[in-house]
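What you see is the complex with one protein chain gone and the rest in place.
Entry: subunit A
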Amino acid sequence: MPQYLMSVYGPLERTDFGAYATKEEMLAAFADTGAFNDMLQREGYFVFANGLESAETATVVDGQHDQPVLTDGPYLESKEHIGGFWVIDVPDLDVALRLAAEGSKACRGKVEVRPFQTEESFVALLES
């Protein structure tokens, strides 16, 4: 079955409660997201899911030269950064979009749905 990455975006700078304004909101979102993840497991859609530390904690590494060059901070300059993601394994895009809507409601953020390359598309790339 095709796999999709569902990423959630959030602000660069976080509050004491991560990407949430209040502790109540954070706890409610965690509870709903936990229930959503349980459902993904039950239905056999779950591959992986986790939240990320703040984008400010990122380091960019360029190893294409003699010595690796390290840069503090995220790769893209942006107000919003990826804050967590799911990898799901589902029959088609319609199922992925339905799950993304549920995940978005649970974690209280917008969700970007993006397909992974498949064996077929990878072979097509090699042959191009």
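Throughout what follows, a contact is a pair of C-beta atoms (placed from the backbone, for glycine too) under 8 Å apart; a residue touches a chain by one contact, two chains touch by 3 or more; residues count from 1.
Keep in mind that, in the parts below, contacts and distances are computed from a predicted model.
A.B. asks: Assuming one chain is omitted from the figure, identify its UniProt name from "5-oxoprolinase subunit PxpB", "RNA polymerase sigma factor", "Glucose-6-phosphate 1-dehydrogenase" or "ABC transporter permease".
C.D. replies: Options "5-oxoprolinase subunit PxpB", "RNA polymerase sigma factor", "Glucose-6-phosphate 1-dehydrogenase" or "ABC transporter permease" considered; the missing chain's recorded name is "RNA polymerase sigma factor".
A.B. asks: Specify the residue from the set A:27, A:61, A:76 or A:93 that touches the hidden chain.
C.D. replies: Candidates A:27, A:61, A:76 or A:93; residue touching the omitted chain: A:93.
A.B. asks: Please identify, in ascending order, the residues of subunit A that touch the omitted chain?
C.D. replies: 2, 91-94, 96-97, 115, 119-121, 123-124, 127
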